[in-house]
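Apart from one protein chain that is not included, each protein chain of the complex appears where it belongs.
For reference, chains read A and B in written order, and residue numbers begin at 1 within each chain.
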Amino acid sequence: MRETSGWIWFIIAGIVIFILGGLHMMTVHMNAILGIFNPAAGDAVDWENVSWRSRNLFFTVTYIFLLAAVLYHGFFGLRTILFELGPSRGAQRFITKFLWCAGIVLFVIGTYAAIAARSIGKVL
Amino acid sequence: MEQIKKVPITFYIRRFDPAADEEPRIQQYVLQVEKGMTVLDCIHMIKEEQDPSLAFRFSCRMGVCGSCAMLINGRPTLACNTQTLDLTDSVLTVAALPNFNIIRDLVPDLVPMFGVHQRVKPYIIRKDAREMEKPSAEYFQSPHQLEEFLQFTYCIKCGVCMAACPTMATDRQYPGPMALTQVYRYNTDSRDDGGGERKDLVAKSHGVFGCHYAGECSNACPKGVDPARAIQLLKRDLVRDYLHLGKDHACARIHPLPPNAERKPKIEAPPFTAGA
Partner (left out) sequence: MRETRQFDNHLGIIGWLGGGRWGIERYLYIIHRVAGLGILLFFMMHIFESSVRIFGPESWDTAMDVLAHPVFKLGEFVVFFGFAFHALNGLRLILIELGFAVGKAEEPVYPYRSSLNVQRPLMIVVMVIAAVLILAGGMNIFVLD
């Protein structure tokens, strides 16, 4: 049962990444073609564009959701691949616990950065 | 009589003698092959004329028993179902089925596969045990209900899908396409009531979610059973079950006899004998 629910969340996270990650890819890597969410002319990674997005509540919220989805989806996938290599029961428990801890730590770091970035680039 | 055209084919056969070899070695044989000879025919001829020590399994030689499954030119398939000259006009490699231990030469150890098949309870389970042991009448099943699982009953347990599956290559605890297909086959059988027991066996770590739809099981299956389809439908059923979507179908009931029907005198079934 737990495995079924873990897998369903894995699928849901995948769909979230498809939408939000796709949006991110289009914003940053297809800006010359599409030009979305880049109010200042130039590269998507120019300071003006980055700080505009960082201050925008929509991006703060969606980046946090995207972070959670990517960490869950990525680590569940990694866990699946590692389990298929045939580790012992103890190793499997260790892998699961380690990936949960690593995921939470990285999520906290990324969320902190997303929230701290809300105050960058403000006109003084 | 006109001369039948023979083509010299070089066979590279992977041999393994547990008494003498540390690991398998390749042995080369050259055979004059006629059109119409299956790979099994060729291996028989090699054993008859060139090397009587070559060991391999076979039985029906017509694609219904599943004994002669082996790796032919890199693909697992039935040797009796494979025309030699359709595959090559010069070289053919033959080896034992991968993802199983080799007992000798081309003979794989299929006991783990039969073991996992037994563990998924591949038989009709009903809650009314008395009816199961001493049946009073037939269970009703419509042709539509039969069609939902009939395809998956054609499995001959040859092991080709297990050899083709990439997950089977590394994960020893994975049940494999054959067992998972049989889980779906029995869960979907309207006469069966044991779905809950079987689902608990496969909805866990190293269970059905180890399938990532590489699709080779269905590609390689010699009987068109399509295990990949069964496994995805099984996953769908597990998800539906978990989210409590979808209707719960009642188990097939005993079909009532017409009012003026007569039955032949009951023949007592032999006492129930458990497996060894």
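Following the convention adopted for this analysis, a contact is a pair of C-beta atoms (placed from the backbone, for glycine too) under 8 Å apart; a residue touches a chain by one contact, two chains touch by 3 or more.
This is a predicted model, so every value here is computed, not measured.
In the complete complex, the residue from B:49, B:89, B:109 or B:128 that touches the missing chain is B:109.
Within the complete assembly, residues 11, 14-15, 17-18, 21-22, 25, 29-33, 43, 45, 47, 50-51, 54, 67, 70, 74-75, 77-78, 81, 85, 106, 109-110, 113, 116-117, 120-121 of chain A touch the chain that is not shown.
Those residues of chain B that touch the chain absent from the view are 16, 18-19, 23-24, 73-75, 96-104, 108-109, 147-152, 154, 166, 168-170, 172, 211-216, 218-219, 221, 223-226, 228-230, 232-233, 235-236, 239.
The definition used in the following text is that only the chains that are shown with their structure count from here on.
Per-chain Cα centroids separate chain A from chain B by 42 Å.
Contact residues on chain B toward chain A in their complex (touch as defined above): 167, 170-174, 203-207, 209-210, 238-239, 241-243.
For chain A in complex with chain B, the residues that touch the partner chain are 1-5, 7-8, 80, 83-86, 92.
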